[in-house]
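My structure is below; once you've seen it, I'll send some questions.
Partial complex: the chains shown occupy the same locations as in the complete assembly.
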Amino acid sequence: MGKQRLAFLSDFVEAITRRTRGAPGEAETLKALSRPPSERIKAACSVLMGRIGDASRVAVAEQALAAYAELSPDEKQAFFELLRDSYGVVPDQIRSAYAAWENKPDADAVAALFRVVEPARQTLLRRLNLAPGATLQLVRMREDLLSAIRKDPSLEPIDQDFAHLLASWFNRGFLTMRRIDWNAPAAILEKIMAYETVHRMQGWPDLRRRLAANDRRLYAFFHPATGDEPLIFVEVALTTGIPTAIGPILNAPEAAAPVEADTAVFYSINNSLAGLKGVSFGNFLIKQVVAVLSSELSNLRCYVTLSPVPGFARWLSSQTDDRAVALAKALSDPAWQNDPAKAEALRPEVEAIAARYIVTERTSANLPPDPVARFHLGNGAQAHRLNWPADFAPSALKAAHGLMINYLYEVAEIEAQHEAFVRDGTVAHGAQLAEALAR
Amino acid sequence: MGKQRLAFLSDFVEAITRRTRGAPGEAETLKALSRPPSERIKAACSVLMGRIGDASRVAVAEQALAAYAELSPDEKQAFFELLRDSYGVVPDQIRSAYAAWENKPDADAVAALFRVVEPARQTLLRRLNLAPGATLQLVRMREDLLSAIRKDPSLEPIDQDFAHLLASWFNRGFLTMRRIDWNAPAAILEKIMAYETVHRMQGWPDLRRRLAANDRRLYAFFHPATGDEPLIFVEVALTTGIPTAIGPILNAPEAAAPVEADTAVFYSINNSLAGLKGVSFGNFLIKQVVAVLSSELSNLRCYVTLSPVPGFARWLSSQTDDRAVALAKALSDPAWQNDPAKAEALRPEVEAIAARYIVTERTSANLPPDPVARFHLGNGAQAHRLNWPADFAPSALKAAHGLMINYLYEVAEIEAQHEAFVRDGTVAHGAQLAEALAR
Amino acid sequence: MGKQRLAFLSDFVEAITRRTRGAPGEAETLKALSRPPSERIKAACSVLMGRIGDASRVAVAEQALAAYAELSPDEKQAFFELLRDSYGVVPDQIRSAYAAWENKPDADAVAALFRVVEPARQTLLRRLNLAPGATLQLVRMREDLLSAIRKDPSLEPIDQDFAHLLASWFNRGFLTMRRIDWNAPAAILEKIMAYETVHRMQGWPDLRRRLAANDRRLYAFFHPATGDEPLIFVEVALTTGIPTAIGPILNAPEAAAPVEADTAVFYSINNSLAGLKGVSFGNFLIKQVVAVLSSELSNLRCYVTLSPVPGFARWLSSQTDDRAVALAKALSDPAWQNDPAKAEALRPEVEAIAARYIVTERTSANLPPDPVARFHLGNGAQAHRLNWPADFAPSALKAAHGLMINYLYEVAEIEAQHEAFVRDGTVAHGAQLAEALAR
C-alpha cells in the first residue's frame, strides 16, 4: 500500500470520525475527499478489517456500501477481483497453523487453523452487514457477482463465501410467512407483480384476480432484515378437481366461495431475489401453505402443482433414438397447436417420451434433468400427471412444447418419497406416467 | 455404533416418518420407542448429520430439542461431552485436505480444507436451528453449556462454535428496538421484571414507575427468531442535572413533563439471556437510544450513566500498598453508612483510590479491571464522575462499598475516545477523576 | 346577563381567538382572565350556543370541559342546575310552534316543533362533544350527574338528554370486541383490575390466572371515541360440566388445554363506566362471545353463567309469609356456613324460596325483582339451576346468603325465550327450579 494511499486512508477515517462529531453529513465528507467510489470502497474495506470499534464499523460499512452502489459494471468486476485476490487466505498462515496443530492437535489449534482457513472476505462481509439495510444490499451484490462469474469463472470462490453466509442469515427460523391479498400494501403488490416471471401478470386487474378472489391465494416469505421484500411466493388456485391446463387457471372468472373447492393448485412459484440463489425456501413455503390451507378449508383433499417442464424441449432435441427424433420432428410442425385432432393423435407419444424424461432419465449427478422436477421430487412430491398440450404461451411452447406436469403433495407420502428420492434417486410417479412409460 | 443402536436408529427414523404420514403424534412415537431422552437425542443428532432431506430434518431437529429439554444436568453434561468428542474434526480428514491443498493450493482446495476444519457440531447446530423456536432453545442450551464449562473446562471448544453461530444469527441488522411502556403486553413486562438484576424491581407498581412515568423510559432490542423475548434493555431517567446517587432515581415521585429535563441517565442496563454472553448489543442499543431521545426531546444536553462498579471491593481488598490497606480498613467499619460526617471525611481517599482503579489499573490484557468500565469505555464513553456513597443496597455495599460512576456519552467525542481506548487503552476521564488521581 | 358578565364573555372569546392566532397557550389565557372555573364554564357554554363556527366551537368546548374538570362537587351541582334551568325548553317557543303546526300541519311545521321541544342542552352536549376526548369526559360528567340526582331528583330531566345522546353515540355498530389476554397492554389490564367488582381481583397474579390460562378467557367491548377504555367485559371459564360454586372457578389451578372443555361459564360481567348506565351492551357482548367460542372450540356444548343474586337477601327479609320468615331466621344463624350437614338440611327450602323469587315474584312493572335475573332472562337465557351455598364471600353472604344461579344460553331457544319474556314476562327455567317451586 503506497504512501499516498495510506494518507488517503487516514483522511478517510478522520473524515468519518469528524462527521460523527457533528460536522457536515455524508455528502460533504465525500465531496471533501473527492475520490472516486472505486477508491473509497477499497479504503473502507481496508479500514473495516483493521482495529476499530463496532460503532465506527457501522459508519465505515455504510460508506463502503454507498460507494459500491456507485460502481460501474467494470468497477464491480474489479472489486470482485480484489475480494478474490486480497481477501482470501494467506498460505503461510495456513502452513504455520497446520504445523502448530500437527505439533499439538488440540481444540485451540483447530480453532486457530479454522480462523486462517476461513477466507478473510467472510469477516469482511459480516462487517459490511452491520450497516442499516446492508443485508438486502449484499444480496444484490451477490446478484452482480453471479453475473460477473459468468464472464470470469475464477471469481467463483467468492460465491462460496456469500452462499455460506446467506444460508446462515436466511435461516428458515427467521422467515415469516404472510398471506398477500388485496389488503396488502401496494408497495408489496408492486414487487409481486415485478417478480412474477413464471406466468407474468398483465397489470393490476390481473394481480387482483390472483389474490383478491375467493378461489385464489398468494403466500410469501419475508425476512426481518429485508423488510417488505417478498423472498419467495407461491400462487394457489382453489379448484374442483386437478386442472390439466394453465389457461383456465389464469383466465377463469372468479369462482364460488373457497369452501367448495377440493383441490389446491400451486400454479406459480417464484424466487424473487437472484442473489439468494441456492438458499432454498420453496420446500418450507409449500409445506407451510399446505398446513395453513388444510386448517382453514376442511374440504380440501388434494394439494397439487401445475408446473412447467422447462428442460423438455432442449432435452428432446438432444436425443438420438428414433422415437425421440420422430417426435421432435412431429412437434416442430405447429399445426397441432390449432388442431385438437392432430394434438390428440400425438399425445400418447408425447406422454411416453415425457414420462421417460421425468422418471428414468438421469444427469451425471444421478438426478432428473428437469430443474422443476428436481425441486418438487426433492420435496417429496410425486410426478402425478403429464398434461399436453397445457400451456400455449410462446415461452412454454419453446421450452416444453406446451407440456406441463402436476406434482402431487400427499402428506402421508411426502417423507417416504422424499427419502427414497434422496437415497436412491427413485422418482415417485402416478399411474398415468407408469402407463405412458410402458408404451 | 453397536448393532442394537443401529436398530434403534432405524426404528427412530421409521417412527418419525410414520408420524408424518398421519400416524399417532409425537408422544405416542416416543412412548412406542420407550427410550430415555439421552438416547433419543443421540439418535436424532446422528440422523440429522446423515443424508436426509430438509423436511425430515425439521422433524428430527424438533425431536432432538424435545429430548434435550428432558435431560437431567448430568445427562446434559454427557451430551456436551458427546458434542466435544464426536462432533469435532477428524484429524485424518484435515491431514489429507491439507496435503491436497499443498499439492494444488487453489480455491477449491481451501474450501475443502475449510469444510474439514470446521467442527461438525457447527453443522449440527445449524440443522437443529431448523426447528420452530429452535433459536431460543439453542441460546438456553448455551447457557447450560456455560455452566457445564465451569465444572469441566475441556468443554470450552464447543462454546466457540456456539459463539460463532450466535454472532451470525444475532446480527445487529436483525434486531429491532422498541420502547417498552405501559402499553406493552404484560407478557413482555413480566419478562422485564424477571430480567432486571442491576436494580431489582419491587413488583408491578415499581415497574410502572420505571416505564409509564413522564420522566422514565425503557428501550429493548428484540430478534425475530426469539419473538417477545427482550434481549437487552436499558432504563433511562430524565432528570435535571447529573444524579449522584441511585436512591433518588429509584424512589423519586414522578417528575414534571419530560421536555424540561436536560439529562438522560442510563441507570440500568440488563442482558436478558445468559446464553448470548459475548454477543454484544449494548453498544448499539445505547447509541440508538441516544439518537431517539435527542430527536424527541430537544432540551436534552447530556447523556450519562449511573453505573455500578462491581469489581471495586474485591480489587481493593487485593491491594497491598499502605493507602489501599488503610482505606479498606476504614471502609470495613460500617459506621460511615449512617454518619454523613464520617462518610464526608472518607470521601477524598475513596475517590483517589477509585480513580486509580478506573483510570490507571490494568489487567494482564491491558484493560481496566472493572467489567462495567470496560463496557462503557469501550463504547467511547468517558469516566465522568465518581459518586460515593451512592448506592446503599447490600449488594452494592458488598461489591463496591456503595461506589457508583457516571459515564458520559458525548456524541462529539465518542469516536475519538473509543479509538483511543481500543488502540492505546487510554481511559477518557473527567476533571473530578483527574483531580482525585492527583491526590 | 349583567354588563360585567358580558364584558367577561367578550374577553373570553377574544382570549380564545387570540390564543389560536399563536399567542400564549391555554394556561396563560385562563390566568390572564383569572376567573374561577364555575364562571368560565358558564361563559363557554354561552359562547358555544351562539353563532360561532365549527373550529371555534372545538376550542370553546375544550375550555368548557377543562373548566368542568376543576369544579368542586357543589359547583358541579350548580352547573347541573344551570343545565336544568337555562338549557331546557322555552314554553313560548313551544306554544307558537304548536300553533303554527295546528294552523298548517305539514312536515316543516313538525320539524320546527321538534326543534323547540328538544331541550337546548342536547345541542349543548353535542357541541361539547366536538372537543378531542370529549366523549369519555361527558360519560364521566353523567356519572357525576347520577350522583347529583340522588341528592336532587329535580335534575332527572337532564339525564334523559344524556341517555338519549349516549345511546346514539354508543351504537352497537361502533363497538369492537377484543379478547384481552396476557399480551394486552398493561394499561388496559390495569383498568380491567380496577373495574372488576363482581369478583374482585387480588392483584396481578390473580389477573393473570383469569386471562392467560388455557381455561380462561376475557372479552371486552371498546369504542373508538373512548380508546383503550374497556366499556364492558365478561370473564369466561372453560370447564367440564356446569360449575355449582364460584370458589373452584376463582381458585382452581390452571386446567388442561381448552379443547377438552365442554362448557363455557360466564362467571363475571362488569360494566366499567357508571356514566353509561342504561346504555346496554351486555346482551350483544355475550352473544358475540358465544359465536367466537363456538367457532374456535368445537367441543363446547354448553354456554352458561354462574351469577350472583344480588337482591335475594333483601327480598327475603321483606317477605312476611311463614316459610320465608322461618327461612330468614334459619339463615341468620351463620352455623350453616361451616357445617355442610346443616347446609344440606336447609338446602331444599332455600331452593324452594329462591325459585319463587326468580320465577314467580314480580315487581310493580311486572318484572322479576332481581336485576341480574332481569338482564339474563331479558337476553333470552333460562334460569337453569340454583346453587346453594355457592359463594362465601362476605358481600355474597350479605346480599344473597351465598346463593348463585346458572343462567343457560341455549342458542336454539334464546329467541323464543326472549320473546316470551318480553311479551308475557314468562321466566324460562330448568327442571331443578320447577321441582323446587313445587315443594
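A few notes on this one:
Per-chain numbering from 1; labels A, B and C assigned in written order.
In this section, a contact is a pair of C-beta atoms (placed from the backbone, for glycine too) under 8 Å apart; a residue touches a chain by one contact, two chains touch by 3 or more.
Everything numeric here is computed off the predicted structure, so don't read it as measured data.
Number of identical chains making up the complete complex in this structure, 3 of which are shown: 4.
By our rule, only the chains that are shown with their structure count from here on.
Centre-to-centre, using mean CA coordinates, subunit B is 50 Å away from subunit C.
Averaging Cα coordinates per chain places subunit A and subunit C 58 Å apart.
Subunit A and subunit B have Cα centroids lying 35 Å from one another. Shown for subunit A are the residues that touch two or more other chains, of which there are none. Contact residues of subunit A toward subunit B in the complex are 16-17, 20-22, 51-56, 58, 88-89, 91, 94, 98, 101, 105, 107-108, 110-111, 113-114, 117-119, 126, 129-135, 156-157, 160, 165, 168-169, 171-174, 176, 224-225, 280, 283-284, 287, 378-380, 411-416, 418-419, 421-423. For subunit C in complex with subunit B, the touching residues are 182-187, 189-190, 203-204, 208, 212, 228.
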